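A protein chain is absent from this complex, but the other protein chains hold their places.
Showing chain A:
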Amino acid sequence: MASRTASKDIITLRGSAAIVSEFFGYAANSILYNRGVYPEESFVKVKKYGLPMLLTQDEGVKSFIANLTAQLSEWLEAGKLQRIVLVIMSKATNEVMERWNFSIETDGEVVEKGVSREKSDKEIMREIQAIMRQIASSITYLPCLDETCVFDVLAYTDKDVAVPFTWVESDPKLIDNPQMVKLHSFDTKIHKVDTLVSYKNDEWDEQ
């Protein structure tokens, strides 16, 4: 966030993109930890957003997320990212178990005219903190992931985006008849991020 201008309360497009992509990096780590996708001992605790956050030490996952957030901030600065989805799938069957959906609305005026917006850092942090708390507490209602799972990240971009060499087009990996829980949102006044988790219906409820 070095590019954010001197006054704390003025937010540029670049700064906003940095906040959102960084948020996504921490959120992905938190989801992987809380949902037990990677072993607990491969995470270390850091302080972020006024909360203890866990970051993976697994080199493969670390570099995956780093490459991802770099690409995301590029798209965010261009205003072409509509949505990021973190998908958790069964390793054995590839069945989609959970979709963590981060919808992004970009203020078109900022992208076109290069104006900046105002919002205090503290307030943004408070909003992100609320989302992180909800992610951590999601284990209370999400079904248990009994089997070994893998994850993937989907980026929904505008149609006119050139596909980078390292990316491929994917299907949306939807869940049939999912349960959905809306989490908090945060807004940098340039990017508004809505969070929603959808997950496989727990069959036990029907019985």
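Throughout what follows, a contact is a pair of C-beta atoms (placed from the backbone, for glycine too) under 8 Å apart; a residue touches a chain by one contact, two chains touch by 3 or more; residues count from 1.
FYI, contacts and distances are computed from a predicted model.
Novice: UniProt name of the unshown chain, from "MIP18 family-like domain-containing protein", "Mediator of RNA polymerase II transcription subunit 11", "60S ribosome subunit biogenesis protein NIP7 homolog" or "CDC20/Fizzy WD40 domain-containing protein"?
Specialist: Missing chain, UniProt protein name: "CDC20/Fizzy WD40 domain-containing protein".
Novice: Given the contact definition stated above, which residue among A:Ile31, A:Val110, A:Val153 or A:Ile190 touches the chain not shown here?
Specialist: Among A:Ile31, A:Val110, A:Val153 or A:Ile190, only A:Val153 touches the chain that is not shown.
Novice: Of the residues listed, A:Asn34, A:Gln82, A:Ser116 or A:Gln129, which one is in contact with the missing chain?
Specialist: A:Gln82
Novice: Spell out, residue by residue, where the missing chain touches chain A.
Specialist: These residues of chain A touch the chain that is not shown: 37-41, 58, 60-61, 64-65, 67-68, 82-83, 91, 101, 103, 105, 134, 148-159, 161, 163, 166-172, 180-185, 187, 192, 194, 196.
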